[in-house]
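Structure first, commentary second.
Let's look at chain A:
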Amino acid sequence: MSSRNAILDSLRKSVVPPASRPAPMIGTRYADPLKQFEETLTAVGGRLVRGGDLASLDVYANAPKVASLVPGVPSRNVDLHAIQDPHELDGVDVAVIPGEFGVAENGAVWVPGEILAPHRAIFVIAQHLILVVPSDQIVDNLHQAYERIQWRPNSFGILISGPSKTADIEQSLVMGAHGARSCTVILVAQ
Partner candidate 1 sequence: MTGHAEKAAAFAANESRTHWHDESLWFVRVKRDRQAASIPEWEALREAASAIKTHTLSRLADYLEEFERNATANGIHVHWARDAAEHNAIVHQILASHNVTRLVKSKSMLTEECHLNPYLEARGIEVTDTDLGERIVQLRKEPPSHIVLPAIHLKKEDIGELFHIELGTEKGASDPKYLTEAARGHLRSKFMEAQAGLTGVNFAVAETGGVVVCTNEGNADMGTSLPPLHIACMGMEKLIPRAEDLAVFLRLLARSGTGQPVTTYTSHFNGPLPGGEMHVVIVDNGRSRILGQPTFRSSLGCIRCGACMNTCPVYRRSGGYSYGYIVPGPIGSILAPQRDPEKYASLPFASSLCGSCTDVCPVKIDLHQQLLAFRKKLVDLKVVPLQKRLGMAGLGFVLSRPWLYRMSGSLLRAVMPVLPRGLVYGAWNRWGVQRELPAMPKESFRDLIGKELS
Partner candidate 2 sequence: MPSVGLFIPCYVDQLYPQVGLATLRILRRLGFNVEFPPEQTCCGQPMANSGCDAAARPLAERFLAIFGKYDHVVAPSGSCVSMVRNHYDHWLHGKPRFEHLRDNTFELCEYLTGVVKVTKIDGDFPFKVGLQMSCHGLRELRLARSSEQMTAPYNKVRQLLSQLRGIEIVDLLRPDECCGFGGAFAVDEEAVSCLMGRDRIEDHARAGAEVIVGYDMSCLMHLDGLIRRAERAQRVMHVAEILEKAQLA
């Protein structure tokens, strides 16, 4: 017998009493989700910028190599579509990526994989991350988030909450473990 069938058989041999699924949760709502989003994002080491003036952001303005996936925001010294091998993205200073929506309770931004084409690595390999999110697309909590997400076959998607971080050395929080050293979320009017 294959291992697959042996495992499934042994599971089915156990008599486990039936148990129903719980009712869906509603989850906390916030009086001002945007304010909550900003507070949480700040608490996890990120930064919120209201209004879309990228040029005024130091992290963007002074970066030699910028890879942008946001329409209307030009890349700088990087041509994402000309790159064949994602390893060549090492050295990108800033990635500017559109996020679909933000989550107030945890400061996360949902980025569907399709947005990241042609190279998924861009969100994590860049030294700094700028996420551009429509200001009216902030949900309260993860229950609402998962209600919205559309699952396509053979896809990728990621929730990003602040910069890459670690506290593995004596519980000291350090930003920039492997991924982005900073995470700026820019809210733009739709």
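The candidate set was assembled so that all candidates are chains of the complex that A comes from, given by their letters.
A few notes on this one:
In this text, a contact is a pair of C-beta atoms (placed from the backbone, for glycine too) under 8 Å apart; a residue touches a chain by one contact, two chains touch by 3 or more; residues count from 1.
Since the model is a prediction, treat every value here as computed from it, not as a measurement.
Candidates 1 or 2 all come from the same complex, and the one touching chain A there is 1. Chain A makes touch with candidate 1 in their complex at residues 2-4, 6-8, 10-22, 24-28, 40, 43-44, 86-87, 90, 103, 105-108, 117-121, 123-125, 141-143, 145-147, 149, 151-172, 174, 176-180.
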